[in-house]
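I have a structure I would like to understand better, so I am pasting it below and will then ask my questions one at a time.
As you look at this complex, bear in mind that one protein chain is not there, while each of the others sits in place.
Let's look at chain A:
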Amino acid sequence: MSATVKPRRRAALIRSLVLTGVLVGAILAGSVLLDDSALTSSIESRLLPPGLDHPFGTDHLGRDMFTRVVKGLALSLAIGVATALISTAISTVLGIAAALSARWFDNAVSWLIDLFIGIPHLIFMILIAFTVGGGIPGIMLGVATTHWMALALLVRADTKQLRDADFVKVSRGLGRSPWFIASRHILPLASPQLVVGFVLMFPHVVLHEAALTFLGFGFSPQTPAIGILLSEGMPHILSGKWWLAVFPGLALLLVVLCFARLGDQLRARFDPRTANG
């Protein structure tokens, strides 16, 4: 790596961190500060285009779209973080356990990974969400159980490399348990990979949460979720009420792009060999 590329990458990473932090902070602050009264129905102000009073316009029930988008994004962020955390935990536990355990367990985990990769994940997600009954548990379970495989493969490969490191052999010779080795030696060294995996998983999770909700398997229609806003707004695009779908879509795109970019830059920082940028 040339001398100028490294500081440039670092500056880009800091910019991404600041931008994502400001965006998340603004969404969370907005969801707390914005008044819920803007979400009550009002016949007089239905389907108003964007203006000073309603920057993102109003919907067919006269509710302020800006408030709905901000509250929807806050909900998406919360669900996204929780789901990505569950998915990262599944990847970590299975990846490390497979690499440190007996060969039959490693083979079983490999088979499970192949199985989950082999099934089209949107169908799988819908099935799981439908089985659980939709809502927050359906979305979290559906998305978390279909997004752990890539990171689990990475963690498993990293752990296999570390398993043969001299300091791990020494630890085994000192009688330390696989649990001790996993928590003291493997996890601290695999943690950058986990952070990158989590951040890169997050935009997928948010998008899939919106997709599941859009398809009718996620949140209930009363919830101000981005997927609900999009599915409500789509029929109005052709009748010229573009703001009902464009603003929620753009807001979702902004959040997803910010996290995807941050994830790519973190990967370039922690593991430059596998990064493209």
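Assume contacts are C-beta pairs under 8 Å (C-beta built on N, C-alpha and C of every residue); 3 or more make two chains touch, one makes a residue touch a chain; residues count from 1.
Here is the rule we use: contacts and distances are computed from a predicted model.
Per the UniProt record, the chain missing from the shown structure is "ABC transporter ATP-binding protein", taken from the list "ABC transporter ATP-binding protein", "Succinate dehydrogenase flavoprotein subunit", "Benzoyl-CoA 2,3-epoxidase subunit BoxB" or "Phosphoribosylformylglycinamidine synthase subunit PurQ". Only one residue in the set A:119, A:165, A:234 or A:253 touches the chain that does not appear here, and it is A:165.
In the complete complex, the residue from A:7, A:120 or A:173 that touches the missing chain is A:173.
If you put the hidden chain back, the residue from A:54, A:68, A:147 or A:185 that touches it is A:185.
Contact residues of chain A toward the unshown chain are 165-167, 169-176, 184-185, 188-189.
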